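Only a single protein chain was left out; the remaining protein chains are all shown in position.
A and B are the chain letters, set down in written order, and residue numbers restart from 1 in every chain.
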Amino acid sequence: MIVYATRRLLGMIPVLFFIAVVTFALMHAVPGGPWDREKRLPPQALANVEAKYGLDKPVFAPSWRVWEQEFWRELPDTQFVNYITDAIRGDLGVSYRQLNRPVADILLEGIRISATLGLMALVVSTVVGMAFGILSALRQNSWLDYACVAFATLGASVPNFVLGLLLMVLFTVHLHWLPSSGWTNPTTFFFLSIPSNWKQLVMPLIALSAFPTAYIMRVVRASLLEVLHQDYVRTARAKGLAEHVVVMRHMLRNAFIPVLTVLGPVAAFLVTGSFIIEYLFAIPGIGRQFVYSISARDYGVIMGATLFYAVVVAAANLIVDLTYVVVDPRIRY
Amino acid sequence: MAALARKATLILLSLMILAFGALLAACEAEETPTSEVPAERQELRIRTPGEPTTLDPQIAAFASDINIIKQLFRGLLWYDQNLGIVPAAAKETPSKENGGISEDGLTYTFRLRDDLVWSDGEPLTASDFEYSLKRLFDPEVGAHGYYYGFYINIVGSEAYAAGEGSAEEVAVTAIDDTTLEIKLTRVQPTLLQLLALWPAFPVRQDVVEEHGDAWTEAGNLIGNGPFVLKEWVHDDHITLEANANYWGDDKPTLQRIVFRMIPDESVALIAYQNNELDMTAIPLPDTGRFEGNPESLKYAELATVALGFNNTREPFTDPLVRKAFRMAVDSQAYVDSVRQGSGLPAFSWIPPGMPGYNPDIGTDYPFDPEGAKGLLAQAGYPDGEGLPDITITIGDTQASRLTAQFLQEQLRTNLGVNIDIEVLESATYQDRYLASEFQFTLVGWRADYADPENWLPQLFGTDAGLNQYKYSNPAVDDLFAQAAVELDNGKRLDLYDQAQEIIIDEDMGTAPLYYSIRNWLVKPWVAGIITTGLDSSPGDWFYTNVRILAH
Partner (left out) sequence: MEEPGEITAERIAEVAVGDGLPPHRSLWTDAARRFTRNRIAVVSLILVLGLVGLAVLAPVVQRHDYRVQDLAHTSEGPSGTYWFGTDQLGRDQWSRVVNGARISLSVGIVSQLITAVIGVVIGALAGLTRWMDNLLMRFTDIAYSFPDLLMMILLLAAFGSGLILFGSVPVTMILAISLVWWPTIARLVRGQILSLQQRDFTLAAKAMGASQWRIVWTHLLPNTFGPVIVTATFGIPRAIFAESALSFIGLGIPPPNPSWGTLANDGFRFISAAPHLVLTSALAIAVTMMSFTFIGDGLRDAFDPRAR
């Protein structure tokens, strides 16, 4: 299994490289640049600033003649090559949107916050989703079942920007129970970032968990239902085992496998942050930074965030695959 | 079973409706009694839409950044509440009478106050101003900003910015600790106004050199304004504190100003209603709700939104077509119904409140569908026949979408012309707009300083830097050239007036739609807000006058 994991990890490197190439190409192919804002920069100013940030160099490859002559002596001086060589050394460049702030700082701060919110949402959705799922599967086709399904699906059927604002109007404007937004004075707890006012977590958590909760609930319900009809469950019941023993020991473990499959992408989605939630609730997470950087053509942040996202997805899938081994003894790598 | 399912769904639906009903019912504004007694906590909480791009005065370009910068620094001159020029760091405003301006108008001499200090107690001298103004043209610094072009008449500045000269050749000289001399290549009547703006704010050389790009971080930034940068938590908030060493006569009563970064304006309104903010803008959808609210603050913004034609593309090469388009649009209805009263219909380009405003301009082209159709026919397109495809290209903001859809329908019903709407992602739009690759778009302008010079030459001069509509009229260029060097203010304004008349009444190079107004809410315990047309945020030239009442 170690071999398998190492193989997968190494396999990520060419994938990341390829993603870097494609992102770089796309970024520069799309019209507009970091300095095209409301007013046009005078040509001299534009030339100055491009020179300062190395944006006047060729994107991928220098002209052919130079390529032929000097490639073996030193790496070509192009934007892409410079980016890769710098990145390997840990220098991800600076942001153009937050002028001259190191990209690594921006990413780190954003990732901490999104990861915190995302992990909390993951826990909440898994717990609540499983609870509802188990409940409705055990009482299949009862009004409780329909109510659970309807409620969960309803919460996930409203676009989350509507849900977010709705929550704010209810809890902030009318009830004055919760603050509107923000992530103030966070303390860093290991890798996580927790705001000093816990109330700021509540609404974003609800809004973020709505969809995954419904999704997980349905997956749990469906897989439990499948398991319910299996022979071994009937056998266990026939043996006279108490219901809760049947459920816990026999059904849940088997039902959990499909849930794991789903948890991977759900976790990846949550951890990488939701732009809408972070934008509405003024949470400085990576999801929001990412979208801002795309509009602002903030190349450094776009590259960093894309690579981060790819790593997270690959890691999530790897963890899920590895956890299969633990849960399902039939699977061996 | 199906009946039970139906029951469950009904219950849920009614719960949902009840929830909505609850939202509709409750009242929002609470009246908090306030006295005239100043509060214990003199703290003003304002919203800023996001992380500032930069707090460096020589580079800053966005209103939200400038809002903050104006509290941290003071330049040679400042504005008073009528937008007249008053001295700040300078002892007096230079003029021909007091010798501050030479006879030929090419040399300005500023005598500084003796008591100028930076916030850390270090003395502020004329050489600080020399350094800062030269920095404005530094190809590595200010010269990749937007505003240095305002000051390009300073001798040597253009060459330096182009990378051909050097800082030494820029004619900004500190004669001694309290005297600063600026030489121009030609007369510039508006120089004093420009020197009150943020690109001319002084910065500390040793701080900049020591910290490089990080000099604007809290703890590093040293300014000379009424407030200091106490705390900057990125993407969350910025806290300013009163400067204990402030030398100015307008010492602040406020102890603290907090700028909370809230990207969405509807959320900002919610924060205001929850008493997390002391002032906020009223988003357009909520305009009607707060009409007549005692906390509302409304005033003219010195900004105009207009229909932008590319004057070199069919059919907008013909002024008759452009005029027909203007006459087909009911801007009064737009302001009243769509904007719910927020704004004023516009016929002239320069808005009311600006020097150079002329209420008669553009009034020959009121909303008149019949007249519009007539003009269109006169142009050779009776009933719109023969017109090429017309597309209005806009960026992806809510406001642009709204206006574009309004225009599309107006032109369809009032003129019988069908246009398409092309929405571009914002950076793509900027790119296309700046290259003039559009046929029809929306344009807007907001005053940087209170002079028609800011509204006309760079926007309507042939090949001018901001003339993306490719408008060109040699008569207008001529008037601009004359006005640029005309020292008599009355004559100058008259020249610009003539120019505006040609641009709008004769040519309709652009068709003004409405003037925007600021529509804000201010908590009743915030006293002393003085608004001007040049505000980046209401009252921000005079936060030193603001005080919080006990509540």
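Rule of thumb we're sticking to: contacts are C-beta pairs under 8 Å (C-beta built on N, C-alpha and C of every residue); 3 or more make two chains touch, one makes a residue touch a chain.
As the structure is a computational prediction, the values presented were derived from the model and not from experiment.
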Query raised in the report: Among the options B:39, B:377 or B:421, which residue touches the chain absent from this view?
Result: B:421
Requested in this report: Touching the absent chain in the whole complex: find that residue among A:119, A:154 or A:202.
Outcome: A:154
Report task. Consider the whole complex, including the chain that is not shown, and state which of A:35, A:96 or A:309 touches that chain. Result -> A:309
Requested in this report: Check the options A:144, A:202, A:222 or A:241 and report the residue that touches the missing chain.
Outcome: A:222
Report task. Kindly note down the residues of chain B that lie in touch with the hidden chain. Result -> 1-2, 5, 20, 23-24, 28, 266, 283, 285-286, 288-289, 330, 333, 337-338, 340, 396-398, 401-402, 404-406, 408-409, 412-413, 421-428
Report summary line: Contact residues on chain A toward the hidden chain run 14-15, 18-19, 22-23, 26-27, 29-32, 146, 150, 153-154, 156-162, 165-166, 169, 173, 218, 222, 226, 229, 272, 275-276, 290-291, 294, 302, 305-306, 309-310, 313-314
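As a working rule, only the chains that are shown with their structure count from here on.
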Query raised in the report: For chain A, which residues are in contact with chain B within the complex?
Result: 30-33, 35-42, 44-46, 48-49, 52, 94, 97-101, 106, 109, 141-143, 146-147, 150-151, 154, 165-166, 168-170, 172-174, 176, 179-185, 279-282, 284, 288, 292, 295-297
Report task. Within their complex, state which residues of chain B touch chain A. Result -> 1, 4-5, 7-9, 11-12, 16, 19, 22-23, 26, 28, 50-51, 53-54, 56, 59, 61, 139-140, 143-146, 148-149, 161-163, 213-214, 233-237, 260-264, 266-267, 270-271, 273-274, 276, 425-432, 434, 465-466, 468
